[in-house]
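Of the protein chains in this complex, one is absent; all others appear in place.
Just so it is clear, A, B, C, D, E, F, G, H and I label the chains in written order, and each chain counts residues from 1 on its own.
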Amino acid sequence: MLYHVRMDVRVPHDVDPARFEALKAEEKARAQALQREGKWRHLWRIVGQYANVSVFDVADHDELHAILASLPLFPFMEIAVTPLARHPSALD
Amino acid sequence: MLYHVRMDVRVPHDVDPARFEALKAEEKARAQALQREGKWRHLWRIVGQYANVSVFDVADHDELHAILASLPLFPFMEIAVTPLARHPSALD
Amino acid sequence: MLYHVRMDVRVPHDVDPARFEALKAEEKARAQALQREGKWRHLWRIVGQYANVSVFDVADHDELHAILASLPLFPFMEIAVTPLARHPSALD
Amino acid sequence: MLYHVRMDVRVPHDVDPARFEALKAEEKARAQALQREGKWRHLWRIVGQYANVSVFDVADHDELHAILASLPLFPFMEIAVTPLARHPSALD
Amino acid sequence: MLYHVRMDVRVPHDVDPARFEALKAEEKARAQALQREGKWRHLWRIVGQYANVSVFDVADHDELHAILASLPLFPFMEIAVTPLARHPSALD
Amino acid sequence: MLYHVRMDVRVPHDVDPARFEALKAEEKARAQALQREGKWRHLWRIVGQYANVSVFDVADHDELHAILASLPLFPFMEIAVTPLARHPSALD
Amino acid sequence: MLYHVRMDVRVPHDVDPARFEALKAEEKARAQALQREGKWRHLWRIVGQYANVSVFDVADHDELHAILASLPLFPFMEIAVTPLARHPSALD
Amino acid sequence: MLYHVRMDVRVPHDVDPARFEALKAEEKARAQALQREGKWRHLWRIVGQYANVSVFDVADHDELHAILASLPLFPFMEIAVTPLARHPSALD
Amino acid sequence: MLYHVRMDVRVPHDVDPARFEALKAEEKARAQALQREGKWRHLWRIVGQYANVSVFDVADHDELHAILASLPLFPFMEIAVTPLARHPSALD
Partner (left out) sequence: MLYHVRMDVRVPHDVDPARFEALKAEEKARAQALQREGKWRHLWRIVGQYANVSVFDVADHDELHAILASLPLFPFMEIAVTPLARHPSALD
């Protein structure tokens, strides 16, 4: 099932830079692993913002929550999830 | 170039039903033609709403505006456009 | 899977009263049928508003959208859907 | 009487992790005790957020406020309470 | 139990004036009857707006909803209900 | 003259607890003195929130501002003031 | 006492033009009479909008509401009232 | 002096099409005349919306209001005006 | 030219009190000097808030920005500027 997910990262200005860079590297590795598994189907950067628009393809709500809540940057993100259904005019 | 587009359709309760059904049929045909041309890359229904989330792949802003403004349901839609850039963690 | 759904009904002041009463009766019958089938698990009235908070238990996004979009009052409702996951502190 | 309650937890990035984990453990124990007493009737996680949707069944407003204000994570939560009435189409 | 209720009246510009005046007269009679019964405890006009702030004292959520939904102007009102608890610093 | 006042208290998570408890005690004493003087006519707790809804009865705007701005918790409160007029349907 | 008042006029597109022009002429006469009486102290146009920012100087809330609610364009206006106190840095 | 102006056109679905087309033609002529005079310095379409972002260069607030309020589509537009100052990093 | 300006002061709870009092004293002196020069024409306190509504009378946008940006409390203020035009019903 498909879910539209928007993630906005809020970086506190007094966060420890080294700690944050480490989290970003972990986040990148995790995002790429999930893409390879076919669960994180699309990942786009919103122009001008530290934010992304994504589409996930997972078995159910619990799997999606488990994935999002375990992302290394989860504590710094504001996340909005929208369930997507098939559109009657879609070809695919 | 990719653009994230959300369209919310607002149907006035006193619109002429036959006229509206005709517009919907035209809209569907147009949406499918644009998908076949590769310009309307994704089209998903937002669950519970007369609304969609789409991704367009067009040459530039003018082409996107020309497409959206000529959709048969354009006068009944509220549209929000967000430009998408490549994400540094995206595999594709 | 569980979905939290809020529905706000907007009645245009110049709608035909007889037509609207007929739609309400159909809506009630449909709501009760869906409750009996176990798909519309909870249905509560928001105090002071022509609105409800509901919980649906359906197979997937497409089934939920099909149910909501076919409700007789759908054209008069503003609907917000929120996917619900299991809470780690929940007993049930 | 039933109340719909949404709780959003805001964790300050510079909170002491050990102190916060202790509060979370207390919160879980308290949430489970209240569920066993039948006062916290439903508890669901909102997918992708450190937030829940709950339904409480208590004697009156004062009891609900006493419960919510004494939750260990209360100082870190934004809470919205909506009173629920019986819906005329509800079967139960 | 006490509830804080705000009511905003929206008068469509093309409503039938005689019908609306009749509803207003019924509303006034009903509001005064409920005040005499002690259920509509406070009723104030918000300066500059066709709106009021009220406090109701009723047995439970269902009674409040029954009262509000049967007000003659209910179809023209936007209503927000907030449950009130005893304040620890209140003398009364 | 009557004023509707809503106060939301925002407690910074890193405030000194002893200092804050002292301010709360002063606030309570001040609130009770103002109630005894008849100026703070109503004081209710909003269920589930560190917030209150109040009604003040004072001579004029300047007196109200002087009272509110001198409350011990004023620096931690977000305050909204709404002037109240007599309602044509009010009995009192 | 001083009140800051913002008025936004919403003209329905299908209003009778002659009727509306008559109301506007009455509104202008009334606004000028109130200015001559010293009650409508300031009246400015917000650039680019059918809206004004005003300052009223009246005896109390009831007088202000009586004035505003009897303006010929009141049914077409959205009004926001803010009570003004003396500023400690003001010279006048 | 420069002003940033955003105009959103709202077309009622039951407006007379011939009348509206006539207004649009007048609006276009007026917009082009103002550009030739150097008063309407920039005029861009917001992609996907019946809206524009403009920059005006006029003598003062009164001149800008006179221009905007006399645009043929003014009754159908929502307009937001923002005054622009010289930026300390601007080259021009 | 006239500008309507609203200023909301946000005081961080951990600001150095002595430093802030010094800034407030400077702000007051500056506000009074600008009033004496006729540039800061009106200055009112919003009841219940650390905020003011003001009217400035200056030569142009650049002068207003220079004044506002050099106020001692500017770094702690949220400011909204609205240009004011002559109202056709104003007497003055």
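Just so it is clear, a contact is a pair of C-beta atoms (placed from the backbone, for glycine too) under 8 Å apart; a residue touches a chain by one contact, two chains touch by 3 or more.
Note that the structure is predicted; figures quoted are calculated from it, not measured.
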Chain B residues that touch the omitted chain in the full complex: 1-3, 60-62, 64-65, 81-86
Residues from chain H at the interface with the omitted partner, ascending: 2, 4, 27-28, 31-32, 35-36, 42-47, 52-53, 55, 82-92
Sites on chain A contacted by the missing partner chain, in the whole complex: 11, 13-14, 45, 47-50
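Note that only the chains that are shown with their structure count from here on.
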Touch-network distance, chain C to chain I, counted in steps: 3
Chain A-chain I separation of Cα centroids, rounded to whole Å: 43
Between chain I and chain E, distance of the C-alpha-averaged centres to the nearest whole Å: 39
Residue list for chain A, restricted to those that touch at least two other chains: 2-3, 61, 64-65, 81-86
